[in-house]
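Note that one protein chain of the assembly has been removed; the remaining protein chains are unaltered in position.
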Amino acid sequence: MSKVRSVGEEVWKHKTDKINSELLTLTYGSIVAQLVADFDHDYAKVNKQLDKMGYNIGLRLIEELLAKTGLPRCQNFRDTAEAVAKVGFKMFMNITPTISNWSVDSKQFSLVFTENPLAEFVELPDKPNARDLWYSNIYAGVIRGALEMVQLQVEAEFVSDAVQDPSLPTEIRVRLVKVLEDEIPPGED
Amino acid sequence: MIYSFWMYDRHCECIYSRDWHRSAAHEDKEDLQKLIYGSVFSLRNITRKLSDDDAFLSFQTSKYKLHFFESPSNLKLVLITDPMMSDACNALRQIYAGLYVEYVVKNPLSPIEHPRGTGVDNDLFNMGLDSFVRSLQGFA
Partner (left out) sequence: MADRTPIVHSSTVPGGVTQLRSASSQASLVESARKGAIYERSLQRKRGEVSESVMALVICEAVQYLQKQAKGIADLEDRLNRLGYHMGQRVLELITLREGKSAKRETKVLGILQFIHTMVWRTLFGRPADALERSTEDTNQYMIIDNDPLITRFISVPKDMAQLNCAAFAAGIIEAVLDASLFTAKVTAHTMGTPQTPDKTVYLVQFESLR
């Protein structure tokens, strides 16, 4: 699937308006800090809010991806994984996570990140439960929202994050729940 | 001659429509809007049944021609013209990628889900669509 990779690179190079990544890194950091303060260190709630924000963002980013690449609907979930990693993350974040750990039924895979612009120079708070925070959880929401628009209902969640423990990879697990049916106009069924 | 343009989202809602020339037949816009959706939905399903990877581009009668484009995110764009008009599928794709995505999707304040049936209400999109459609060959 090197074609997919070159699509992502082409769009990043020639069709993407870019900004300094530190502006995003620092803005995102301030938002997470604000949420942590607002939810009084209830990290489950912070994770959920980040996921929700990501979902809204994903609904829009997928349209930009489709418009700029002209890619057709993916034929199977393996192609979807390729498109997420090599086109989506490439054209928006200029990174390409590795796809790994496919389940036998090809319905689950992991995205493994060696770099993550959102979490550059981040250090988690010293609170004992700080490990419950998935700092970059907005990604999970983006993946969920974007794939829903192409009729794939998925669950996406962090399983480990180098921000929490530098000895672990940053890994998001994506699981296909079902392929969504076309909606039917009311009164037609 | 170009009569009208219609856009439907993945929830089967008509989120935008616009007339340029009146096509005598239909006064009841809501009725027409549903009929258009019903026909493109069926036609597109038939085409998919016949061949996995196919999409229908247009159909025509002696008086009308209906042009169709659907994005992978199930946004459906329809242009209704006279039968002389050459296929406008590509123009519809341009409306999707160059106008809808640029002005509506990339403007965070423009909703892209319309649960209360408000539809697309965006000045840049309105103006862009109008001048683009007017520039198409066979508009008048």
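By letter and in written order, the chains are A and B; residue numbering begins at 1 in each of them.
Everything that follows uses one rule, which is that contacts are C-beta pairs under 8 Å (C-beta built on N, C-alpha and C of every residue); 3 or more make two chains touch, one makes a residue touch a chain.
It should be emphasised that the depicted structure is a prediction, and the values quoted were computed from it without experimental measurement.
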**Q.** Identified contact with the non-displayed chain, of B:Leu50, B:Leu109 or B:Ala140
**A.** B:Leu109
Q. Of A:Val4, A:Val32, A:Val87 or A:Ile172, which sits in contact with the chain we cannot see?
A. A:Val32
(Q) Please identify which residue in A:Gln49, A:Thr69, A:Thr96 or A:Asn137 touches the non-displayed chain. (A) A:Gln49
(Q) I'm checking contacts with the chain that's been left out. Which of A:Leu24, A:Val112 or A:Leu180 qualifies? (A) A:Leu24
Q) Given the full complex, what residues of chain B touch the hidden partner chain? A) 106-109
**Q.** Residues belonging to chain A that touch the chain removed from view
**A.** 16-38, 41, 49, 53, 56-57, 60-61, 64, 91-94, 117, 120-125, 127, 133, 135, 138, 166
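Definition applied: only the chains that are shown with their structure count from here on.
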Q. Where the centres are mean C-alpha positions, what is the separation of chain A from chain B, in Å?
A. 31
Q: Within their complex, state which residues of chain A touch chain B.
A: 59-60, 62-64, 66-68, 70-73, 149-151, 182-186, 188
Q. Within the complex, which stretch of chain B touches chain A?
A. 10-12, 34, 37-38, 41, 53, 71-75, 96-98, 100-101, 105-106, 108, 112-113
